[in-house]
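Quick one: the structure is below, and I'll ask about it shortly.
A single protein chain has been removed from this complex, and every other one stays in its place.
Then we have chain A:
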Amino acid sequence: MTSNKSAVWKTVSMAADMRLPTIRKQVSLSASLSALDGKDLVVPGDVITSDTGFMRGHGTYMDEEKLTASVAGEVERVNKLICVRPLKTRFNGEVGDVVVGRVTEVQQKRWKVETNSRLDSVLLLSSVNLPGGELRRRSAEDELAMRDYLLEGDLISAEVQSVFSDGALSLHTRSLKYGKLGQGVLIQLSPSLIKRQKTHFHNLPCGTSIILGNNGFVWLYPTPGHQDEEAGGYYTSLEPVSLSDREVISRLRNCLLALSAHKVMLYDTSVLYCYESSMPHQIKDILKPEVMEEVVMVTRQKLMEQEG
């Protein structure tokens, strides 16, 4: 019996972190009621107005002459236009948005790209920079060589060129900024958490670069040493990434997950502040709920101080 027990103890000597379920913390609404004051929150079926002088926008429908909400969210009024913006949706692309996506299909003259939007986006062969950077008509040979550039499963960064009538997006990669993504980490978050900014490509001072796609896909990768002009965005480095770089990327990933769990808007400053405030903790510990909460709280404070 005793010998048996000691054998069992030996096998469980490996450190494992176990925890019991805890009661979910209630978000204190009283403290943040001031933030809710100016907001008009509605749920599906709520009548927003029965006045006929308004225009029907997204998230609403006309029910017997009454303007009614069809999603749960916040009412936005722009002059006569009334919209309801839901808390969480799929990506609604606009021209100029930066997206990160995954190639799902290779078709004639086009690639289908999954971008978290409600239909797969299209990347036309005519809207990519071919390797070599030369500008010419796309020939039949190029069509045959499409799989040499992008394959099913490849990740790309691109910009929204136009929106089709059915809501599908047309993408382009006609800049050296865009193109195939090589080594790095993809994180899928809610598109509503990405703050719209002048630029979505950032080289963070911690030696890592980040692409905050408007579609909620975030790409973390080691800052490239030099840009190879000739490759036209299709060069992928297969050099081993150093351990320190990988650690920074992992830390950033966990920070991004923490920020998104606490619904903090994502942009370069918030990511960087979160990275800084996570430094006292081990990388793997950032995902623990209590550490997550602490790190995000410090980040929020820093952001408040910075705003003044």
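Note that in this section contacts are C-beta pairs under 8 Å (C-beta built on N, C-alpha and C of every residue); 3 or more make two chains touch, one makes a residue touch a chain; residues count from 1.
Here, contacts and distances are computed from a predicted model.
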*Which protein name, taken from UniProt, belongs to the chain you can't see among "Signal peptidase subunit 3", "Exosome complex component RRP41", "non-specific serine/threonine protein kinase" or "Ctf8-domain-containing protein"?*
"Exosome complex component RRP41"
_Touching the hidden chain in the complete assembly: which of A:K109, A:R147, A:R196 or A:K263 does that?_
A:K263
_So one chain is hidden, and I want to know which residue out of A:E74, A:D245, A:E276 or A:E294 touches that hidden chain in the complete assembly._
A:E74
*From the listed residues A:D17, A:D166, A:E239 or A:E305, report the one that touches the chain absent from this view.*
A:D166
*In the full complex, which bits of chain A touch the chain not displayed? Write them out.*
27, 29, 32-33, 35-36, 39, 41, 43-45, 59, 61, 63, 70-74, 86-90, 112, 114, 118-120, 166-167, 261-263, 265, 300
